[in-house]
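Missing here: one protein chain of the complex. Every other protein chain is in place.
By letter and in written order, the chains are A, B and C; residue numbering begins at 1 in each of them.
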C-alpha cells in the first residue's frame, strides 16, 4: 500500500450538514437572555423533541445518562430519529424500545462508535434485532472521533484532524476523509463537525437558567452541550443562581447552551450517578434477560415505560426508595 | 479579491517543529511514575530551563502568573529564549529585563499575540525598546490562534483549523497557512501545533507529584500544561495527595505533565491571584514609571530582581506581609 | 439636563446601542463602562463575557485586566479563553467592543505597529490580543475611540483586525464568517456606521454642537453621510448618575479627557 493508493473518503453517509455557517445562523437566532427554563420532563420532550431530530445522549451509556428524558421520548413515540452512538449502552437499549415493537420506527439513522453492547454485561438481544434488521442506516466512527465531531461543532469549525481511523474498515464505513497536514505533509483523517438538533444531558446540579455542574468524568458532555442546537438538561437537584455564582469555576455548561431544565432526582437510574448512586445491575440484568423473548420484552417495556405515567412511577416499580438507598450506599461505600 | 488570489501562507517564521511524531518521541521518553517533584525555585530553573529554550508563560499577563519563576530565569541570566506571547503583560515586562540591560539577550524570538502593553495601564517603555530594537525576531498571532496552537499540541495533531486571522496583516506576518475544508469547501486558516520546551504555570494547589488545581479562569493553561515538553509548577500551597484524591474533578493538570513543583505563596505577585490577592497596581505603576529612564530602570531591576536573593526578599522589599494583607483584602472584598 | 463631558456622552451613546438579552465580549475601559451602564439601565439582561474566561460576573468594580478576578466575580462561569473564543466562533455572540491605534474607512483596525519597517517599527503596539479573533467571529463589532486624524487614517500601517477589509464581499472571500463585520464606531464627536453597499464608514449621528465639517476635518479619509444625520441623544440625568456613582465612582474612565 503506498500513500497514493490510500482511500480518500469513507463511504458512510453523512447524516448532518457540517457547514459551520449554517450552524452559526441557528446559534445567532437562539435567545441569550438569562431566563428561567424549568419544566417537566413531558413538557420538555413535547416542546423540544421533533420527529426526525438528530439526538446526542450525554454521559457514558450506563453512567450519568438522562434516563427520564429517554423514557419520555420512547413513551411519546417520537419517530425517525438519528442518534450519535458514542458508547451508548443502556441509553441505546432504551431508544431501541421504539423499534421493532409495533410502534413505528424511533431510530432511523445511527452514527456508531459503540452500540448494542452493555460493556461487560453482554449484548442486548433486542438492540441486535434492531441493528440486524436492515431498517436502520449506519455510519461507523470511534468513541474519540465521534466526540471530536462534537468538539469541532463546539469550536465552530467544519472539521478537525485526527490520527486514528486510518487504514481500517471503521474508516471505510465512516464519512471521514483524508487530509494532508499543510505544515508537515503528514497523512491525517478529517472528521466533520456534528451539530445535533438536540442533546440530553443529566447533571448533578443546575440552576433555573441552566448553569450546570457535573462531578466526576465529563466524558464528551462539555463539547456535546456546546455543539447541540437544542439542549435539555435533567438534574439531580435544582440549585439557586446564588449557589452557582458562589463557585463559577464549577460551572461546566453555561445557561446560553440550555433550552430546558428538568429536576429529576435519580434521573440516571438504573445507570450510575457518580457520588450519588451506583448502577442497578439487577435491573439491567432483568432487562437483558427479558429481551431474549419478544413477548416477555413487550411486557417488560409496558411495565417500565409504556404502562407507567412518569419516571417516578418507574422508580417505584423498580423498588422505590428502599432500592435507591441501597444503590446510594453502594456508591458511597463501594 | 477572489478566492484564487488569496495569499496561501503567512511569511512569518515558524520557530518550532509542528511534527507530532517528533513530539511523541519526547513524550514517550518522559517518566510517567508518580514521583515527588518538589524543589526550590532556583533548583527548578537551574535544572529545567536551558539557554535557547522556547517558553510558554501561564495565566494571563498580570493574573495568575509564575512571577517567582520568571524572576529566577532573569536572575540566572538565561539566554536566547523564545516565548509564546499570548497576552503577556507583566510577565513579558519581567523577561524583557534580560534584554538591553547589559546582560546579553534573554529574549530572541517571540510569537506575538499580545506583548509590550499592560492592558489599561499603558505600554511598557522598556518592552518597547526591546521590541523596536530589531534584535528580537517576531511572528504575529492572536490570543485564540496562539492558544489553539497549544491545543493542537495538547491533542497530538500537527495543526488545527480556525476562522480568524483571514484577510489581515496579522495573517501575513504569521506562520499560518490556508486550508480548504474537505467537507464543505470553506476557506479556513490552519495554525501549526506548538510544543514549548518549557512552560511555567502558577496554580492554587498542587500535591508533591504535580496534580494541580486552579480556581477561576484557566485561560490557556489546560492546553499549555499538556503541550509543554517540560512543565514547572509554582503553587500557592502544597496539598496532600489525599486531598487531591478527595475531589478528582478539581484536578486540572495531572502529575504526568509536570517536572517540578515549587511552593511559592504569593507567587503571582504583583499579579492578581483569584480568590487570594489582587494585583498591586502601585508597584506595577512604579515599574512602568521606572522604565521611562534607563538608569532608574537599572536601579529598579537591581532592587527587585538582580540584587535580591530570592522571591521572598522581593516580597519584603515590596511591602511584605502588610502590603500582601491589603491585597488579600482587596481581592476578597472588592 | 446636567452638564456632561464628551467621554460621558460617548459612553452613554455606546450603552444605548446594546440591546437587552444579548451577549457582549468586552475589554476594560470605556467598553466595560458602557456595558455596565447598559446593564444598569436599558439592558438588565445583557451578559458580559471577557476573553480570558469570565462569563456573566456581577462586577463589583471596573476590572483592570480582562483576565482579573473581577471578570468572574460572582460570575456564572469561569472558563478558558478557548471556550469564550469558540462560543464566538460558533455564532452565539452578538457584539464585541474593540479599539485600536488606527482605523480606516472599512473599519479595519491597527493595534500592532506604526511605521514602515515591521521588524523595526516606530512604535510597537501590543498586537492583536483577542481582537482579531473577536473581530472575525462576533456578529457585530463596536468600536469606541477618540476621533482624530492620527487615528482615522487613509491607510493602516498594519491591518491587525478585520473590518470590511477592502470592501464588499472581502470578508466572505477571505473565509471570515458571512454576515459579520463592523457595526458602529462611537467617538467623542459622532456615531458612525457603514454604508450597506460600499461598506465605507458613514456619519450617522453628530454629538450635540458638533458639525459635519468638524468630524470630516478630524478624519483622514472621506466620510459618507447617512441621510438624515441625527443628533446624538444626550445622556439622561439618571444615566449620568448611574455612570458616575455606580459604574465609575473612581472616575477611572470618565475622568479622562
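The rule is short, and it goes like this: a contact is a pair of C-beta atoms (placed from the backbone, for glycine too) under 8 Å apart; a residue touches a chain by one contact, two chains touch by 3 or more.
Note that the structure is predicted; figures quoted are calculated from it, not measured.
A.B. asks: Name every shown chain in contact with the chain that has been left out of the document.
C.D. replies: A, B
A.B. asks: Kindly state which of the options A:10, A:56 or A:274 is in contact with the chain not pictured.
C.D. replies: A:274
A.B. asks: Using the document's definition of touch, tell me which of B:114, B:138 or B:255 contacts the absent chain.
C.D. replies: B:255
A.B. asks: Would you write out the residues of chain B that touch the absent chain, in ascending order?
C.D. replies: Interface with the chain not displayed, on the chain B side: 20-21, 23-28, 30-35, 153-157, 211, 226, 244-246, 248-249, 251, 254-256.
A.B. asks: Can you name the residues of chain A that touch the chain not displayed here?
C.D. replies: Touching the missing chain: residues 1-3, 6, 59-63, 85, 87, 89, 112-117, 119-121, 123, 127-128, 131-134, 138, 140-145, 147-148, 151, 162-170, 173, 178, 186-189, 215-223, 272-275, 278-279, 281, 331, 334.
Heads up, the rule we're going with is that only the chains that are shown with their structure count from here on.
A.B. asks: Touch graph across the chains, line, ring, star, complete or other?
C.D. replies: complete
A.B. asks: For chain C, which other chain has the most distant CA centre?
C.D. replies: Comparing chain centres, A lies farthest from chain C.
A.B. asks: Calculate how many whole Å lie between the centre of chain B and the centre of chain C, each centre taken as the average of the chain's C-alpha atoms.
C.D. replies: Going by mean C-alpha positions, chain B sits 28 Å from chain C.
A.B. asks: What is the distance, in whole Å, between the centres of chain A and chain B, each centre taken as the mean of its C-alpha atoms?
C.D. replies: Inter-chain centre distance comes to 37 Å.
A.B. asks: Touching two or more other chains, which residues of chain B qualify?
C.D. replies: Chain B, residues with two or more chain partners: 162-163, 178, 186, 188, 215-216.
A.B. asks: Which chain C residues reach two or more other chains?
C.D. replies: 54, 72, 78-79, 82, 89, 137, 177
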